[in-house]
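Please find one structure pasted underneath; my questions will follow.
One protein chain is absent from this view; the other protein chains keep their places.
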Amino acid sequence: SNNFFLLCGPCAIEGEEMAMRIAEKVVSITDKLNIPYVFKGSFKKANRSRVDSFTGIGDEKALKILRKVSETFKVPTITDIHEISDAHMAAEYVDILQIPAFLVRQTDLVVAAAETGKVINLKKGQFMSPESMKHAVQKVLDSNNEQVMVTDRGTMFGYQDMIVDFRGIPTMKQYAPVVLDVTHSLQQPNQSSGVTGGRPDMIETIARAGIVTGADGIFMETHFDPANAKSDGANMLHLDHLEKLLTNLVAIRKTVNSL
Amino acid sequence: SNNFFLLCGPCAIEGEEMAMRIAEKVVSITDKLNIPYVFKGSFKKANRSRVDSFTGIGDEKALKILRKVSETFKVPTITDIHEISDAHMAAEYVDILQIPAFLVRQTDLVVAAAETGKVINLKKGQFMSPESMKHAVQKVLDSNNEQVMVTDRGTMFGYQDMIVDFRGIPTMKQYAPVVLDVTHSLQQPNQSSGVTGGRPDMIETIARAGIVTGADGIFMETHFDPANAKSDGANMLHLDHLEKLLTNLVAIRKTVNSL
Amino acid sequence: SNNFFLLCGPCAIEGEEMAMRIAEKVVSITDKLNIPYVFKGSFKKANRSRVDSFTGIGDEKALKILRKVSETFKVPTITDIHEISDAHMAAEYVDILQIPAFLVRQTDLVVAAAETGKVINLKKGQFMSPESMKHAVQKVLDSNNEQVMVTDRGTMFGYQDMIVDFRGIPTMKQYAPVVLDVTHSLQQPNQSSGVTGGRPDMIETIARAGIVTGADGIFMETHFDPANAKSDGANMLHLDHLEKLLTNLVAIRKTVNSL
Partner (left out) sequence: SNNFFLLCGPCAIEGEEMAMRIAEKVVSITDKLNIPYVFKGSFKKANRSRVDSFTGIGDEKALKILRKVSETFKVPTITDIHEISDAHMAAEYVDILQIPAFLVRQTDLVVAAAETGKVINLKKGQFMSPESMKHAVQKVLDSNNEQVMVTDRGTMFGYQDMIVDFRGIPTMKQYAPVVLDVTHSLQQPNQSSGVTGGRPDMIETIARAGIVTGADGIFMETHFDPANAKSDGANMLHLDHLEKLLTNLVAIRKTVNSL
């Protein structure tokens, strides 16, 4: 259908019930809209601002929930890894391994992920130019894995704000399929509270601009109760708003395809 | 028609023949596409990097050419002013007075322009937040002139690059109609040569993102021979590419209007 | 004495009494410390965030106060100009004409100032690289005026913060004597209130770093009552703290001279 694809789910796997509930809803929407869908969930959160932040429910437990989502709804899944030893473990449960933005320069981690043979999603560091992602992609290719994509999650702009540089989308498409992460691109980091802020009112603005400039996929975190999500609540889209947003994006994509 | 409007022309008025030639072509395209059109041309260039850069053909001479374009093609015109004394002079010849980005914090200049009763186009300083344009707009309103619009021409990102922050478009629409300047937003300033560089390959990327995020107008410089234009050649769109670009933007605008 | 020089005074000339009081105090300190001193005061404020900000007591009136300070205390004076017509007027009263940072790319203004034969102080635009100031300096030299200096007043870092790039001091010393403006370098612009904020607690940090990296002069605004100053109160140094700060800077300068 030449539609964009969607990487979507909660930030962290907080439990089976919530994961299944979110997956079911997103599957029903993406089926209707013919959007290829990948369920996203973190099995642990390793890079929190503060030591008392939520870090997960247990690695194996969370990974098994990801597998259950996949088997129940017949959708592929994606999760992020933080240590070399995570790569092999996570690869047994999910279809796509994601390298977090802070870690995309860690050669050993990228190579370990690539060597599992899974699809690799490299997040552009907030401190990296679009052009420099060429070298990150090359590390995957050099590991005999050609299934690699790149996700833009914004670029640091001063200490407490991020901007999406949309020139990066056509630039990075020269190296691999490009996803726009509309959740983390709207973070406002380094807040004095130690809790990252956000601009959720700008999700649709950024998502539309991503589609119209050629993004192959959209990454988005969603929850039926963002205010009580255990992480990243600041920028999550409420599940109730997902269908309208995706409907708009599909319409824009159809127009772009016709140009 | 609820279409976007277009501010377009050469950077500087280099002479009558070139102004008329560009205007005729743009008018024929915008008539076909139902795009409200304003002819743009600078009567002098005051903020060049180097003293030996081209600064104009003479103020009165250039302004008379703007008037001739207006009368010949029945289109309104816009030009930029740099000194308080320019405001009254230019107001006799053109319909819209533009305050350059570097000068938008000069209260006396903004007020002098506003007091002519002409439409005012305030360019967002490269060093200003979208939110801070509220105060610039207020200076026009406080001068009893409600005809004011705001143009984004990018934001400094490091010394030698600019980024368009598309969050700024819905933000500034709270204050006034918003135009996206796709020519100057792609400048790469502070090059060691003293000549500003650019990314003209990104014009369509940036323009599409502007339309899809709600820009009311597009500002663009064009020339039939950008390489030999006397200023800003680095980012000008070749006149031959204008129709295709605008056709694409109109299609996107129609889709956006339907959402 | 090979000491640094000081450009110092209130932001705006609010009246004769306050100007004389500040000058007298600064003169007594700089005489004791053998610091060549130039009295600084703006005769009008043209680039305020909001139209209701204080803009001055009248041009002639303020310029006459600058002359009186000069004659009374035998010190040179400096003021900033914003329009071409200001250049000739101000040159009759002061010794140094300063081009504000927002205006340093306005060729006509720089040339008009240079042609008065006065010393010219070019402030680096917040959006300019140190290297690009070479072209601004060249505009003065090309106007047959070799008396030119450059002042760093910080560089935009995101929308609401500034950083001083100390690499710029040795870089710009290749073109002209370099002054560090420790008042405006600590501004925090684009605050939602429309009133620029600041970090006055960092004045000594920034000033020390300026001296140790080779600044030829220090620019600083001071007041006996910063909280009630009519402009730029956010970063002014209280006059009572000036002597201790300058004493420390002189000690550092002596050490640097000995290396």
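Note that the chains take the letters A, B and C in the order they are written out, and that residue 1 is the start of every chain.
One rule holds for everything that comes next: contacts are C-beta pairs under 8 Å (C-beta built on N, C-alpha and C of every residue); 3 or more make two chains touch, one makes a residue touch a chain.
Remember, it's a predicted structure, so these values are computed and weren't measured experimentally.
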Filtering B:F102, B:F127, B:Y159 or B:F219 for touch with the omitted chain leaves B:Y159
Absent-chain contact - pick from C:G58, C:G117 or C:P170
C:P170
Had the left-out chain been drawn, it would touch subunit C at residues 155, 157, 163-167, 169-170, 199, 202, 205-206, 208-209, 211-214, 248, 251-252, 254-256, 258-259
Subunit A positions in touch with the non-displayed chain are 46-51, 53, 55, 82-85, 102-103, 105-108, 111, 125-129, 131-132, 134-135, 138-139, 142-143, 155-156, 159-160, 189-190, 192, 194
List every residue of subunit B that touches the chain not included in the displayed model.
157-161
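Heads up, the rule we're going with is that only the chains that are shown with their structure count from here on.
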Between subunit B and subunit C, what is the gap in Å from one C-alpha centre to the other?
33
Chain centres from averaged Cα atoms put subunit A and subunit C apart, in whole Å, by 48
Centre-to-centre distance between subunit B and subunit A (centres being mean Cα positions), rounded to whole Å
37
Could you say which residues in subunit B touch two or more other chains, in rising order?
155
